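What you see is the complex with one protein chain gone and the rest in place.
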Amino acid sequence: MSTRLANSGRLIDRSKPVEFKFNGKRFKGYEGDTLASALFANDQMMVGRSFKYHRPRGVVASGAEEPNALFNMGEGGRFEPNQRATTQEVFDGLTIRSQNHWPSLEFDIGAVNQLFARWLPAGFYYKMFIHPRPFWKHVYEPFIRQSAGLGQVPQEKDVDTYEHFYYFCDVLVVGGGIAGLAAALKEGQAGKKVLLLEQTADFGGRAVVDGVEIDGKSAEAWVQDTLAALNAMPNVTVRNRNMASGVYDHGYVLGYERLTDHLSDKSGPRHRLWRIRAGHIITATGAIERPLSFAGNDIPGVLLAAAVRDYVVNWGVSVGDRTVVVTNNDDAYRTAIVLKNAGLAVPAIIDARASGAGPIAAEAEKLGIRVLKGKAIAKVKGKTRVTGVKVCLQAGEGSVIEEIACDCVAMSGGWSPVVHLWSHCGGKLNWDEDLAMFRPDPSRAPTGADGQAFVSTVGSASGYLSTADVLKDAGLEVATNEVAAAPLEPVWLMPQGAGPKLRMKAWLDYQNDVKVSDVQLAAREGYESVEHTKRYTTLGMATDQGKLSNINGLAILSKSLDASIPNVGTTTFRPPYTPISMGAITGAARDELFQPIHKTPMFDWHDANGADWEPVGHWRRTYAYVRNGESVHDAVNREILNVRENVGTLDASTLGKIIVKGPDAGKFLDMLYTNMMSTLGVGKCRYGLMCNENGFLSDDGVVVRLAEDTWLCHTTTGGADRIHGWMEDWLQCEWWDWKVYTANVTEQFAQIAVAGPKARQLLEKLGGNMDLSKEGFPFMTYVEGKLGEFDARIFRISFSGELSYEVSVPASQGAALWAALQEAGKDLGVMPYGTEAMHILRAEKGFIMIGDETDGTIIPQDLNLQWAISKKKEDYLGKRAQERSFMASPDRWKLVGLETLDGSVIPDGSYVPAPGYNPNGQRNVQGRVTSTYYSPTLKRGIAMGIVKHGPDRMGEVIEFNREDGTMVKAKIVDPVFYDKDGEKQNV
Amino acid sequence: MRRYSVFAVAREGLRYHTGWERAWRSPQPKKKYDVIIVGAGGHGLATAYYLGKNYGITNVAIIEKGWLGGGNTGRNTTIIRSNYLQDPSAAIYDKALKLYENLSQDLNYNVMFSPRGLIMLAQTHHEVRGYQRTVMANQLQGVATEWVTPEQLKKLVPIINIHGPRYPVMGGLYQKRGGTARHDAVAWGYARACSDMGMDVIQQCEVKGVRTEGGKVVGVSTTKGDIDCDKLGMVVAGHTSVLAEMAGFRLPIESVALQALVSEPIKPCMDVVVMANTVHGYMSQSDKGEMVIGGGTDSFNNYTQRGSFHHIEETVRALVETFPMVSRLKMLRQWGGIVDMTGDRSPILSKTPVDGIFVNCGWGTGGFKAIPGSGWAMAELMATGHSPLTQEFDMFRFREGKFIDESVAAGVAH
Amino acid sequence: MSNAVSALNGKTATGPVTVQELGLTGMVTLRGDFEDEGFAAAVTQLTGLQLPDVRQFQTDGVKTVLWMSPDELLVVLPYAEVNAFVAAMNDALAGSHYLVANVSDARAIFSVSGEFATEVLGKNAPVDFEASQFVAGMVRRSRVGQVAAAYWKLDDGSFRVVCFRSVAEYVFGLIATSAKAGPVGVY
Partner (left out) sequence: MLILHCPYCGVNAEETELAAGGEAHLKRATVGDSDEAFESYLFMRENKKGVHLERWRHAYGCGKWFLAARDTATLEVFGTYPAQTTEPPADVTENIRAKYPDWSWKETA
């Protein structure tokens, strides 16, 4: 059984016991334990079920590479699926539940899949479930989905918070093992600004576990000294529990810092995502041990040799009482020795190498450990945990020589450098035949903005395995107590000649249930590219991203294709190194801070007075002011009628306002607008149209000439930044010799439209020093002065067809002016009105609306706006485009008014079918509605639309479609429905 | 070809699946073919397949510089729908959808087409009008789509938050027939069928030059030598400009990176595809359980298949807002592809200035769903010189200003 | 103006790092040719300050002149003096090619000060605020979260942050939240 040892455990604090729950059972652990070590301490061997066959699964590793031990963790707003037991530290009150089984971990219905295993090889679903057709969607797919999927679905809103942090350094060192520490020390001493990230809680990596001596002192001591030296340097920053999750172009790196995951106290941000810009990145990410491929290598109790060692040395737990070590290299002998010294039984070391190990073998044998050379495991015995192994010749086909009883198997197939970060931006690898590993090729490093390499590797990440070599690679010459190791012998299948039966039980990818036989099948069927094999078998696509399985898998593939491993190559390494929380990626940008809301100075008043908000770009505008008991629709109608009968106020502050000034400003505006703006008189206003270079309408608004060399251009809401940028683009990149300055002063002013027959009365009630009389202040002009106590500029323009003014005051005075207008207007029946009323008011007048009548494919001519297109100008932006055949065609749909015969409202987006069908069998069409409303003024549905030859078809009745398939009849009429002669706005 | 069926699998199971034959041959190039298709992505393979199936043209080579299906076909988020606004788009995408509905049977390869339904959220009044316009247009195009209320939508997608403080869901455009398919299987199924018709799928063979004589194509030069042909189809997506340059003309195309990501797998929780375009994110759940997530493109020309992280951020932010549970999932993997964006964001299926060269490109961020229809139409164009389905997608439309703009009605790509 | 109010009317979040909206503050955008002596002279004459170098500012504690772009300055001064200043500037530059605009109400200005102010700002902007990199006297235009902002650092180590008025609440919320979340512990 697995248990807590009486002593040892460098990471746990036996004075600080903690209690946690596993599947409802109470378990004990110590501070410093990982979930995995704590579960072993409680003899919990089986931790989950595999993806496809629902095979029993146990912990195989001790770090980020763990494929099996994933749990549903936490409760309610802190529930999270797929938490990795080997990287999650335990804390008091932690609760976890095992995954992917029903009804229980011990008895799982899904396990029947195992019986059919031989009929469920890689890609079986591509060959089955083809007939009958409906069955895929309704029968097969639901079944497959249910049996897959691992963890449960979070049900409640996340209660934790997250944040981001930008950090800049000369050198980023990734990894707090001896290589990383040494590299950081070197760079720090060279005066560089250094950041070192270690994903786990502690430093020292493997060396401290292996108990190496460096220059006479223990690795432990060496690490502590080096850390102390680093912490003493002001230019060096060292962070633990912070994983470099990805390397991105131009030296950008994400650091995933876990702040409270290991604590009972969850206050403060849970994760902090570091956005690091590093001049250079050194990855000292070490190496990961590889499993061996033998039958039953997935049974709980079969672990990586180094992991078994870690559990004893770091956490003081033994995985089993009797451990058989199976290996193709010397390092695993260390495990045997550690176990033996811990008083545990090691019945045998099974070494696949006929020549066996180097000097370390003698050490093991001295401790009484039996070493079998040239031998292999034919098969592991046991169902939910190991009970023994059958031994055979590595060279043979698996005929059993002897059986050894044991409850743990510690395997080592050699080591693979962690090259993920090196590879994210295209760092290339070389295959090292002797060490049987892919190593970074410094001559083909990822290159940055300057074309130079910006990532390098040190230590085991470069493929060095002895402590001396590792530190040498980091620039340190040291003496160690390590004995020379005998060369490893690549072993990709155990035994070498294993037949189909065994290969079907030899696992490569534990989580996704990919076996040796699956990869061989892929090869046989022509999925020869390693990328095809990956996608066909799902090898390496599980949550561990193949940290254990990829190399073994592609070795099997290369054998099957008899191509060399480098020729087969690896799959692409992609971020993140291990999965990172979506919460961390989101950071603080959630709820109120999800996106900026742009608020006008009158926002609070609107909000307090029934505003039904409408997002317009990032602005919030009032759609309508809804009074108690009123529907939004009622409110809109009330607001409209009140504008027609009395007076209304609209918050128009969001309209863009751009100052254009300079000797060439007139010339510039003539290019920008379709109209002639240079001839506009000072003090006058003119409605203008802007097109893009493609000829399509992009914006409109009133242009005001403030002075001889100064214009004020109004744009649509949300048009402000776009149009200002557009102006600057032309001034900087095309006409840079023109003398024009622009300034976007949109937010400097609060603007209020005061519209309705009583508009003038209302403004006059406020008093001030401006002549607002019909004569003194004619239509399409502006005045400037005091309106009551306000510093106002008033434009006499109308978008509603009523007598109307747009009052502009400094934003700081906006709220006060708005309040003053409501107050002064009480007896005039003033009411605020919102964007929907504004839309309908303008529609009743046949005014077009950018975004309704236009959609990015409409040219001014389509909307009969020729009057706004200057004939005198030889050029303006969009003119040439409008000369193209399709734009000049007389068959383009043109703007008309529409009046339903039955008074009903034409549905939004409705089209006008034409006789017949096109070659693709689609109904021909001859027009569509662009704006359609119920007009409370006219008490009927009104609409505008664009119709083929529309203006020539006045009076004709056409039909619009409805979603239910019926049609609405409407008469083509003049778009101006209300006050055709414009008398009302000129009073 | 050995047909795939449950019986075949059963038989093979008994002999450890040692009897399966190759899904496709890996031949050496011949000296000459009637037709060469450059690019063994979905569109290239489908074009070849229908050339053979519909027109009996089987002396065809599909030349692929990498591994077949390794381009965007092998890295897309597999959204399939045909509820497009403009007639030419609706026509070709719906043709594709109809073919998808029988593709597994047609190819005798389960492409796992899953018509689980697709919803586009309307989160502003403008979007509501835009999608209602789409519903109306689709009705006349013979494409069944419907408008769903927030309440209906919540029933279809229990994990969604329709009362988001920022952009409450005001309804949605729902296409029941929309859904997903297994992207790799689409490429593999077509490749297997093409190979079975005697066509050569030639992988690891890069086209380096296009050879023409007197304004007519005569062949290509590749890393496996020169290969002659009478007709050449360029179907290389992100690399279209590179191929066009070899043939001496330019196209209205820019190549930019589009990214996607998957979460760790979880139990089934969303049986429909949801697109939230106001906030730039969309999500579906694969049969393996990962949430498959995508968003907007990068803005600069790029051939690296790597994108910029801030787009991933924007997308994840959007989805956490729309589906609060996403916050406690983890990102398992992110990747990018190089998409070919045209001047009006609609594809180009067209003859070119060079006699005998045809181009099928510009599918940008949304061409997976079009693969069968595009192949069908492209085959017709290459075989007969004309196809009603491709007519409007002619490359010369840009000269006349005759665009096919899908972005107009709050419409979007994927 | 009696009832004029700034975007957040002086809203403050106090703590180890204090975030404060500074209330009504005069701000004037000035565009012109920095090479032209006339322009430089006018600025110096009306502010008593030299033209700042690229990404620098000049200040006398009351008036501040900040470099915004190769042809744009931001002049920060008491709110009450703005109109007079703008008028004077117009006189001084009359005849030359320039643009002067009162943007006092178009912006919100914050002070961010305290122990780990640099770290707080570093949470929301792709800018190196580390003391040796971002020194007093420096201006940097960038983002704060998802909106534009300009940062400058005073001699007392505190920062000024300017953004558009309409997003003042968002910016305040973001910085205050970052402050409340505590230090990162690197500076």
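So that you can tell them apart, the chains are marked A, B and C in the order they are listed, and the count of residues begins at 1 in each.
Everything below uses one rule, namely that a contact is a pair of C-beta atoms (placed from the backbone, for glycine too) under 8 Å apart; a residue touches a chain by one contact, two chains touch by 3 or more.
Source: prediction; values computed, not measured.
Colleague: Name every shown chain in contact with the chain that has been left out of the document.
Modeller: A, B, C
Colleague: Identify the residue among A:451, A:681 or A:916 that touches the chain left out of the display.
Modeller: Selected residue, touching the omitted chain: A:451.
Colleague: Which of C:30, C:46 or C:68 sits in contact with the chain that's absent?
Modeller: C:68
Colleague: From the listed residues A:775, A:874 or A:891, report the one that touches the chain absent from this view.
Modeller: A:874
Colleague: For the chain left out of this view, which of B:302, B:334 or B:365 touches it?
Modeller: B:302
Colleague: Could you list which residues of chain C touch the chain missing from the display?
Modeller: 54-55, 68-70, 72, 126, 140-143, 148
Colleague: Touching the absent chain: which residues on chain B qualify?
Modeller: Chain B touches the missing chain through residues 239, 241-242, 250-255, 299-304, 308-310, 343, 398-400.
Colleague: Even though one chain is hidden, which residues of chain A still touch it in the full complex?
Modeller: Those residues of chain A that touch the unshown chain are 248-252, 277, 447-451, 693-694, 725, 728-729, 732-734, 736, 874-875, 879-881, 883-885.
In this text, only the chains that are shown with their structure count from here on.
Colleague: How far is the middle of chain A from the middle of chain B, if each middle is the mean of its Cα atoms, in Å?
Modeller: Computed from C-alpha means, the inter-chain centre distance equals 22 Å.
Colleague: Which integer distance in Å separates the CA centroid of chain B from that of chain C?
Modeller: From the centre of chain B to the centre of chain C is 49 Å.
Colleague: Could you list the positions in chain C whose residues touch two or more of the other chains?
Modeller: Touching at least two other chains: none.
Colleague: I need the residues of chain B touching at least two other chains; which ones are they?
Modeller: Counting only residues that touch two or more other chains, chain B contributes none.
Colleague: Considering only the defined contacts, which chain A positions touch chain C in the complex?
Modeller: Per the touch definition, chain A meets chain C at residues 161, 163-168, 237, 268-269, 272, 275, 277, 588-589, 592-593, 595-601, 619, 659, 661-663, 739, 741-743, 745-749, 789-791, 810-813, 815-816.
Colleague: Taking the touch rule as given, give the residues of chain C at its contact with chain A in the complex, in rising order.
Modeller: That would be residues 1-7, 24, 29, 31-32, 71, 97-99, 101-107, 119, 122-128, 130, 133, 145-147, 164-167, 169-171, 173-174, 177-178, 181-182, 184, 186 of chain C.
Colleague: Can you list the residues on chain A that touch chain B in the complex?
Modeller: The touching residues are 51, 78-82, 118-119, 121, 124-131, 133, 136-137, 141-142, 144-146, 148-158, 246, 248-249, 252, 254, 425-426, 500-501, 504, 517, 521, 524-529, 531-532, 535-536, 538, 541, 543, 545, 572, 574-576, 579-583, 585-587, 589-592, 594-595, 597, 614-616, 623, 694-695, 851-852, 855-857, 881, 884-887, 907-911, 913, 918-923, 925, 928, 961, 963, 965.
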